[in-house]
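Here is the structure we will look at, set down as structure tokens.
Every protein chain except one is present and positioned as in the full complex.
On to chain A.
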Amino acid sequence: MSADTGVCCALAVDSRLSAFSRRMFLVVEMVDTVRIPPWNFHRQLNEAVAEELNKKLANKVVYNVGLCICLYDITKLEDSYIFPGDGASHTKVHFRYVVFHPFLDEILVGKIKYCSQEGVYVTLGFFDDILIPPESLQQPAKFDEAEQVWVWEYETDEGTHDLYMDQGEEIRFRVVDELFLDTSPTGPTTDPEPPANSSTAPTAATDDSAQKKEAPYTLMASISEPGLGLLSWWSS
């Protein structure tokens, strides 16, 4: 499956990336061995491989790479092997995948998911874990406990206007930091205490492995610049 890139080839293929390039979506070259079960042998190899790769990677975060969206193309298929004991074929595939990985300082537009003491959470629909910490909001800002929203106390000559950051509002922000967490399983804990003992409170070890659902990929954002923040604040 190869994409029809047309004139956009000039944009996609030509760049020898500089460290400062800013793009929301990237193409990442990867190599992997794809296992195709025998019941799929009747299909075109390309299609079966594409399906397996999408099954494995789509909507998943690869550590230090980004959120995988979909297959861009297959660049090389090596020979397929069948190993003793397994009826499936194993093929080494060189391919390129479209990955979401915005760079530092990139400007993006999203929607406010909700606010909490920790800041404003923003979502892009396909990517949810974007946080604007309180210090990166337009200052001065305060947290309205009753409505659970952050408010920008915008000062003008006539006095202070309270600009609320409501849920669902479109917001323009700048990416300032990213955090990749390795959420692969850590294996059994070496804690000698048997689980039955912890009748009081769970030990710290079990707490960690219970995984407070840490996001594998988080973006930190800022809106403390002119032009950033709710779109309605800056539009005519």
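Annotations for the structure displayed:
Convention: contacts are C-beta pairs under 8 Å (C-beta built on N, C-alpha and C of every residue); 3 or more make two chains touch, one makes a residue touch a chain; residues count from 1.
Quick note on the criterion: contacts and distances are computed from a predicted model.
Its UniProt record calls the unshown chain "DNA-directed RNA polymerase III subunit RPC9", which is the correct pick from "Cell cycle control protein", "Proteasome subunit alpha type", "DNA-directed RNA polymerase III subunit RPC9" or "C2H2-type domain-containing protein".
For the options A:Arg23, A:His90 or A:Lys113, the residue in contact with the chain missing from this view is A:Arg23.
Residue positions on chain A in contact with the hidden chain: 1, 3-8, 10-13, 15, 17, 20-32, 51, 54-55, 58-60, 62, 64-65, 67-70, 72, 94, 96, 98, 100, 106-107, 109, 124-126, 172, 174, 225-228, 234-236, in rising order.
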